[in-house]
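One structure is given here, and the rest of the page talks about it.
Yeah, one chain of the complex is gone here, protein chain that is, but the others are all in their spots.
Going by the order they are written in, the chains are A and B; count residues from 1 in each one.
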Amino acid sequence: MKIAVLIKRVPDMDLRFKIASNGTSVDESGLKFDISDFDGYAVEAALQTKEKQADPAASEVVVISLGPDVVQETLRKAMSLGADRAIHLKCDTPVHDSYAIATALAAELKGGGYDLVMFGRMSIDTANQSTGPIVAELLGLPIITAISKLGLEGGRVKARRELEGSYELIECPMPAVVTIDEGIARPRYPSLKGIMAAKKKPLEVKPAQVGEERYKLDKMELPPERAAGRIIGEGKDAVPELVRLLKEEAKVL
Amino acid sequence: MTSASSMVFTVVVVAALGFFAYNVQRLVGELRLGHRDDVRWNDLPRRFWNLLQIGLFQKKIFRDSVAGPMHAAIFWGFCVLTLGTTEMIVAGMFPGFSFAPFVPAPLYRFYEMNQDLWGALVIAAVSFALFRRLTKRVKRLQGKETHADDPLLILSWIGVLMITMFASHATTGVLHDLFWWSHALLVLGFLNYLPYSKHLHVVVSLPNVFLSNTSGPGVIGAMRPMDLEGDVAVFGAKDVTDLSWKSLLDGFACTECGRCTSVCPANITGKLLSPRKIVINVRERLEAEAKGDHSKTLLDDFITEEELWSCTTCRACVQECPVSIDQLSVILELRRNLVLGESRFPAEVMPAFESMEQRGSPWAFDPGDRGKWAAGLDIPTMAEMAERNERPEVLYWVGCMGSFDDRAKKTTVAFAKILKAAHVNFAILGQEEKCNGDVARRMGNEYLYQMLAKENIATLDRYGVKTVVTACPHCFHQIGNEYPQFGGNYEVVHHSTYIESLMAAGRVPLREDLHEPVRTFTYHDSCYLGRYNDVYDAPRETMKRALPMLNLVEMPRSKDRGLCCGAGGGRMFMEEKVGKRINAERAEEALATGADAIAVACPFCMTMMADSIKSRDSHVEVYDVAEVVAGRLAV
Partner (left out) sequence: MANTNVFAFAESRSGELRRAALEAVTAARGVADSTGGQVHAMLAGGPGIAALAAKLAACGADVVLVLENPGFANYNPEALAATIAGRLTSNGYRAAFFIASAQGRDLAPRVAAKCQLPIAADVTEFSVGADAVTVKHPGYTGKIIQSFTLRAATAILSLRPGAVLPRESAKPGTVEQITSAIDPSSARVVVTSTVRSEGAKLDLGEAPVIVSGGRGLRESGNFKLVEDLAAAFGNAAVGATRAVTDEGWRPHSDQIGQTGRLVSPQLYIACGISGAIQHLAGMRTSKTIVAINRDKEAPIFKVADYGIVGDVLEILPVLTAAVKEAKKGA
């Protein structure tokens, strides 16, 4: 089985961000980067799928990433987890138009003979959740998005998608594209052995054929500061005030 | 003894010694299956001192007030009686031989008297030992991993040896010959039984004490540095062939006494881990490997993940072992293999690993918040001082807990106040500080550890830091004892020691103690401060100086017998699912002293003790030593 996993290099989300002086990107000083969370689940799902094959050695997990040279670190990280080889689609300027990105990805994936093309359900930074379905359409492949359970049976993908207060059981024939949600697999931790092996695995660099950009980023800004909290009262007498605040101020009730 | 029988005897002796030599060579061959280790011929004075204290004077043996004298009697008796046995055997080969012509007569008579005296003591001791084993059900002498019949055999054998010795002295003629030959054969047989028994310790323990680093020389408790660049086939240890020859020798030195297991906090609270079992398993697996069995490995087939992850690395086992075995080093090498080789570790630890890698702290807090506790306290950072071309007297290394945990931050502020009151010129690293890496290293993640350590050393060296004071024993141990492995050499002082020295120099202004009520405190010893670095008195002295009206009560398990709080070895980040909670065990012990407050000198201990005390709805407070002092500052 041949599986492609599309991954994105993103900054660690637990830090506070500052906007760079150009106003359209994040100030990278002090930031650490890694594979985007959902992409990480996709990589893990791909690795587990390969390991479950009758002859795992005959299967291949290929990781692909679009971006500047520095994404090669992220590709190596994916290989340290167990991916077999990597493809770097080189693109030095950030692209925000999902259609334009999908054009570049689809160009690479076409003819690759992949049984499964896996995405994280969205990138944790730009959070558009659109690239996967557009790639599937460009490849003419069926796609199931945001799956929380993945099963492969008799050449078909059998999956579960979480909805609001309910879920769908959904399937399609392979080859197929899937985007992965939380809950499928917990990513493994790279062993030192894996890290050393990854240094020797093949990594190919190609120019990215990004499509026309019709959705452009104008600026980035920080949301209004979280106002300092306050103790609104003591004992059960404070409850009515709390409910009022939740309704009117926080708008969560 | 006729010349014919002496010839026969000589043959017997030669055969026996020959067989013994064969076994020695075989065992040495087994040791060679392990790999090279540190030089162990260094610091000879220290080694000989250990040999004297721990070996000859049985210092650790006496920590058990019942078995101590009992064993000392057998051991010293053994030493004394060996002289007599030697004389006897040589006389058996060369009739008429005796030591008498070589020594002054009174000395010889003294020697003869001691043979009898010690012989009697040995009989008494082994009788008591047998009685104790058979009737008393001593907990630490039991255990599935022990060889239960061996001790009974050996004790009886020794008993019979003594009886035959006395009997041969007390009889003549045929009876004498009978007893003499019995004694001789039993001795030679005993010697040759040793390699097949746990009583090999008779031969191995003194060399083991001499060759061991566990009581210094060298740095106590430092983990073996690893070269991660080289093409390494195995990380850490998966099997006995990956351990050092010294760890294998430890296996031969173990007499299965169980003292290590009896002080292991994990074992005490019902976990599977038994340090004794670890050592016995090493020997068992080694013997199987030497016989050609390559189908099993020490890791998984003998020692399970569950056992390995239960360890808090408190070092009580190493402290207690009378023959200086290092059980902990085996546990840590196996952990390294699990993590570096196979990424096998409790799932709940992964966020801590990832956070250390991404954010330089095991908790998901913004590194930018590290210096926030100092807001309004007028404490400069190293960066600020460097800009003014200044250097502080000392760097205050705060640590992750002290920077981010609300309770620990109070300790941080308290210590900072003391430093200010003493007019110490100090600075902090603030955002440039990263986790010292101890948690990663103890869990076996050497890769992550070295990354953190090297980054910290680069930062410290960039500022030309010479002296560091820290309130966290783990930071203290790392920066002082293990960072030198990567070229980071600094003088590191624990805050309790530092405060004590400031007080001794009169630099800490304390209030007059007019009518302050008597406070009863008990102090909980931190493992990394105590057993790793021998700091037991400084925190106590500091408290006594600060609180003249202090009534300090000790817990039954204190100082180098102190029970771990349960957080070390990365366990702070793991779930405790089996048996009783370690911190509950310790909290109970603390509360049982009747103290109205507990003092600690470590943020992990603080958390563990406070959590457990709170869950008991107790009003006993937990304070850091710095808080005790800060509370008495003349403001």
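The working rule: a contact is a pair of C-beta atoms (placed from the backbone, for glycine too) under 8 Å apart; a residue touches a chain by one contact, two chains touch by 3 or more.
The structure presented is a predicted model; accordingly, all values stated were derived computationally and were not measured.
The chain not shown here is touched by just one of A:Q48, A:Q129 or A:Q209, and that residue is A:Q129. Contact residues of chain A toward the unshown chain are 11, 13, 16-17, 19, 26, 96-100, 102, 124-134, 136-138, 142-146, 161-173, 182-183, 214-223, 226-227, 229-236, 238-240, 242-243, 245-247, 250, 252-253. Even with one chain removed from view, chain B keeps its contact list with that chain: residues 348-349, 351-352, 363-365, 401, 404-407, 573-576, 581, 607, 611, 614-615.
One rule holds in what follows: only the chains that are shown with their structure count from here on.
On chain A, the positions that touch chain B within their shared complex are 12, 14-16, 30, 32, 34, 186, 188-195. Within the complex, the chain B residues that touch chain A are 228, 235, 339-343, 345, 347, 350, 353-355, 357-359, 364-368, 446-447.
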